[in-house]
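Yeah, one chain of the complex is gone here, protein chain that is, but the others are all in their spots.
Think of it as A, B, C, D and E in the order they're written, each chain with its own count starting at 1.
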Amino acid sequence: MNPVDMTTETLRQQAKQIKADGCRFVTVTCLEETEDTLALIYHFEKNLELFHYRVRIPKDKVVPSLCPVFSAAFLVENEIRDQFGVTFEDLEPDFNGTLYFGDSDVVTATPFCRFGVKRADG
Amino acid sequence: MIRTVFKNFVSPRATRPYPIEVRPAFEHTRGELENDVSGCTFCGVCAKKCPSACITVNRKEKTWRLDPFSCVYCGICVDACPGECLFHTTDHKKVVLHKIPVVLTKEDPGLEKPEPGPA
Amino acid sequence: MIYAYALAGVILAPFAGVFIAGLDRILTARFQARTGPPILQPLYDIAKLWAKEPMIAHRFQPLCVYVYLAAAMVSVGLFFAQSDLLLIFFVQAVGAVFLVMGAFLVPSPFSQAGANRELIQILTYEPLIIIVLAGIYLSTGSFEISAVYAMDKPLLMNLPLLFIVFGYALTIKLRKSPFDISASHHAHQELVRGVLTEYSGRQLALIEIAHLYETVLILGLCSLFWTTGVLGTVVLLAATYLAEIVVDNICARMSFKWMLKSVWTTGLALSAVNFAWLYARGKF
Amino acid sequence: MFKKIMERSRIKSPWLVHYDCGSCNGCDIETLACLTPLYDVERFGVLNIGNPKHADVLIVTGSVNTRNRHVLEQIHRQMPSPKIVIAVGSCGLSGGIFKEAYNVVGGVDRVIPVDVYVPGCPARPEAIIDGVVEGLSVLADKQRRPDAANGAVAVDHTNSEILYESR
Amino acid sequence: MAAAASALLTTGSILLIGQVPIRSVPAFLSGDLFATAVQAADFALLGLFLFFGIRFKDLLITGLSAAQIAGLFFFEFVILADSHAPAAGLYCDSLSLVMVLLICIAGSLIVLYALPYMQEHERHLKPGKSRNPVFFSLLFVFIAAMNALVLVNDLMLFYFCFEITTLCSFLLIGHDRTRTARENAGTALRINSMGGAVLLLGIVLIYTRLHTLDIQEVIARVQGTGALLIPLGLLCVAGFTKAAQMPFQKWLLGAMVAPTPVSALLHSATMVKAGVYLVIRFAPAFAGTFLSTGVAVCGAFTFLSAAALAVGQSNGKKVLAYSTVSNLGLILACVGINTRSALSAAILLMIFHAVSKALLFLCMGSVEQHIKSRDIEDMRGLFGEMPKVAPIITMGILTMILPPFGMLLGKWMAIESAAGNLFLLFMLAMGSALTVVYWARWAGILMGSDFRGKPRPERLHVLSTISLFSLLGLAILLSVSAPFFHTGLLPGSITGAGGFAPVNGSLANSAGSFAVIPLFLAAAASFLFALAGSGRSSGAETAAPYMSGIAGPENGTYIGPMNRITRSVNRNYYLSAFFGEQRLSGAVNACAGILILLMMGACI
Partner (left out) sequence: MSNTILPFGPQHPVLPEPIHLSLTVEDEVVRQAVPALGYVHRGLEMLTRKKDFHQMIQVVERVCGICSMMHAMCYCRGIETLMDIEVPRRAQFLRVIWSELHRIHSHLLWLGLYADSFGFESVFMQFWKIRERIMDINEATAGNRVIVSVNRVGGVRRDLSPSQCWWIGEQLDEVETELKAIESTMLDNYTVKKRTVGKGVLTKEDAWELGAAGPTLRGSGIARDMRELKYEALDELEFEPVVETGGDAYARGAVRFKETLQSIDLVRRAMARLPGGETAAKVKGKPEGETALRVEQPRGECMYYIKADGSRFLDRLRIRTPTFANIPPLTAMLPGIELADVPVVVLSIDPCISCTER
């Protein structure tokens, strides 16, 4: 797979383009690339083929949500909000970091980033 | 549906009378995990391969410790065991009222040593 | 003498009810290719519930439950005392109303929605029962049960369609599919267990007992359709109950709106046809 | 005599409520399978009643996480005594293969007292039937000593060392 | 002052027991002077209506009152020009006596209740000058007119009283002088003028045929002949308008803008009962005719449709209003069946309905002043806020629907009587089921524990308390004593052979028996048993309701999405898809209109 790189500025515009091409939204993958950058990989599908677009962002950056274009994106964006602490603009409905976690107890906002569960072999 | 219902009514009931009559198990059923400790070399491969981290092997003290309550009965350890002393019985592990891990030692084969744990 | 009958009825009815309910569960299981519980299972259930820790969701709830039970007992007593059918029916309605009120008391959405649905069920079966009773009146010239027993021909011959209409009411009262809308036996329902959700322990046991009484009462009413011979009565009751169980097993649960519409239309139409037939035969 | 009937009835009519506490569905469907014609636990008077206020037996499958622990506690609290808890499956017993995951608190016994442990991944219907039958003897015991029924929550701390070390 | 007058009325009415039947023509009623005075008053009254019609620019009122003036003029000065009918004077049989008792006792209790209520009402409304004296005077005029109405034996006098009640109701409904009050008062006047006009037409027609205005004589001459159906039909229609039968129900629904005592008075003892009284009074005259069946069908239809409309309502006062309409329909259905047992059912229903409905309306008034809402949904858990009134309402509701109370006794008698007529029976059966739905729902909502915060202490004026408790006591007492009451007070012509007879504290006829006193004993016993039982189990703490395992900190809340504490509510179960006012009203009014036209058409 060869993800096409995008920027947060062009993200929504390109998403509209992709949708106009007849593509379907599949999901978004977020991963921690370095200590302070994250990558969001957007997966789309057309005719059984997957297309990938990558956006690299610093950890505190606000990302425009895809919800206005693909309304199905709200769930995965909320999940990323929970797990990586990425804030999305225009997210509807916005669970505000409470999709998976209660306000209490062990896990706080962004476990993937903050704790970064260490590997078993160090 | 009415036909099915009446067919059920007249045909013998499908229920397996389990606790009264136990059905013979299938040959390859992965039941309880056991260690024939007499053949065990305490190499620790099983502990290393176990995805659930439920086996601990102490080479020095020659103890093989299994937490059957976090074992997922996948059989990876059995496949991996070089000495072929690990095996699955065909019967499921019995229910218990207290969680007591299985600890086997070479000197004391087969004996379950209850650890001072929670009651 | 009638007091003795009434007393005997009130005392024996729950045991008969346990037997019927147990048989019901076994037969249901057999229709589903299962073994099913022992026949005294309803008794065990009630006894167990009786001994559970009391847990009350609202202070007036026990009152409602007791009134429900008392109404069921009184109506069974009146039945065995061969009283007026309308009166029995009205007394029975007291219980139904109090069961609903008890469910309304608790601020639980399931219980309250269940109560509302129970009201719709009452709304559905009440007119039907009144019409069936009126059919009996037209055949016998009286609302008294004794008048039914005085007949020399079974009522079923005069009121075959009304018996089917009564079957609707029976199904709703017994909480069987497709009408287990306000509270199903197994709580596998969007409203958990509807009206019964918030009752627990002893209250639930009392409700179960009252339900046994109601089962006996409704089967008693059913038996009025064949009063000329004991064998006929037994066969009719057995066939009816078996039909109920089979219907329970071959139908999905329906929605209350469907129930209201279809039961009213078919029920009223069937009874109108039956009455027209009676009229044609000069029974009026 | 009534007392005797009640005592006998208690072990003859266990109504259960099943809570899926973050299980992978394996144990859930095996629990459900117990109710179906081939295993038919209704033979023992078991009904899957679904409402904690009516239930005597709480069957918990799956590992406890930070959100559902409150739900589990609440369901347990809403069951009238005497009651028993049966933890089913490796996850319910200890967290199983997930015990190191970040959102897993551990086995059911970390939150509510567990009376019977049914091992297996997933636990076989036969094992679950064994669990219910075993649970009934516990229930009979509890009835003899009613104080024990509402005892303090016994919380298990085995394996806790593996849990949060990395944080 | 008003309290003393009420006491006087009550005493007077009770003293009347045992004096019946009276038939007298007091001197002051027979003189020419009196006749002229009534004539003048009649014209003045109609002139007043005309004035209101012109002032409201309401063509219908104007037209109707003008027509009535013309009609009256024609009658008085053309037909009656030289042949003065002999004065018929007063007539009081047990029916009148029952009515008088009802009007005086229930009316007095309502007045009693109104004393503190109106003070509070004025404080809330703040008019420049207290209009309470006017209000109370009107109440007494109203009660007096009602008393006169049930006692007079002269059709023209009856017409006069009929119009006075119309005027009083119009003024009382418009008492608050708000826009809606004025509009609804207009509606009331419009519909009741229709009734008045129809009544006048009927009277004129009767006179032209029989040349008498003596009610008893008219009945005696017509009874069993099947003649004079058109004028009798017109009288029935006039009764329908007063009794707010479909499709004339609108004015009664609008009347609830008036202060609560007015509604209570209109709905229970006066006004609507005037309509029912009219039909009952003339019932023997048309027994066995098609008109009688027509009245029964119209009544039964009203019973069913008003009950259905009540199911779709969440406004408490509207539920009460529809229930009144519905119950009056039931009463009229009984009258239409026109057998002895049916008539006794009708009279019993009228009595029990008046007492229970007065009670419920007065309670509603207290509730409305307390919670500032008349919506049933806002009364959820009212018990927490009004620990006195809420149980009284619940009891009132139970007296409306459950055995062994009087309303159900009446309903039972009605069904037994109607069992021969299938169409009626279907409607009665469905209507009574619908009735249970809306009452039981309300009772359940009242007693639930959804109240927020601390219960407010309930302030209830001592007069209101006396009034409410007496009404409740009266409802229960009357129910208990129904069998004796039935034989002791109801007209002998009704309770005789073919009707119901009391046996061992039951009311029985050939079709069956209603065990009033045994049931009361059973009810009392089971209630005590229930109290004891619930007392035993009330040691336990109340448990939180089941909320799918996520109940919040407070009862009735849960922790919803985004960890928000959400209050779970259960509202809006009014089945508007089936029973909504918008959905049903049109069709129902059309059907009722057609039924009435059919009834009248068949008379011709």
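In this section, a residue touches a chain if its C-beta (ideal position, glycine included) is under 8 Å from a C-beta of that chain, and two chains touch if they have at least 3 such contacts.
A quick note: this is a predicted structure, and the numbers were derived from the prediction, not measured.
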Neighbouring displayed chains - absent chain, whole complex: A, B, C, D, E
Hidden-chain contact residue, picked from the options E:L125, E:I550 or E:A602: E:I550
Per the touch definition above, residue among C:Y3, C:Y149, C:W258 or C:Y279 touching the missing chain: C:W258
Hidden partner interface residues of chain B, rising order: 1, 3-5, 7-8, 14, 26-30, 49-52, 72-76, 79, 88
Where the unshown chain meets chain A, residue by residue: 1, 24-27, 29, 31-32, 41, 43, 48, 50, 52, 70-72, 74-76, 93, 98-102, 111-112, 117-121
Residues belonging to chain E that touch the chain removed from view: 314, 377, 547-550, 558, 560-562, 566-577
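By definition in this document, only the chains that are shown with their structure count from here on.
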Joint neighbours of chain C and chain B, given as chain labels: D
Chain nearest the overall Cα centroid: C
Label of the chain whose CA centroid is most distant from the centroid of chain C: A
Chain located farthest away, centre of chain B as origin (C-alpha): E
Gap in Å, rounded to a whole number, between the CA centres of chain E and chain B: 79
Multi-chain contact sites of chain E, meaning residues that touch two or more partners: 543-544, 546
Multi-chain contact residues (two or more partners), chain B: 13-15, 17
Residue ranges of chain E touching chain D (in the complex, touch as defined): 543-544, 546, 549-551, 559
Chain D residues touching chain C - in the complex, by the definition given at the top: 2, 5-10, 12-13, 15, 36-37, 40, 42-45, 47-51, 53-54, 56, 80-82
Chain C residues within the chain D interface of the complex: 25, 29, 32-38, 41, 43-55, 186-188, 192-193, 196-201, 204
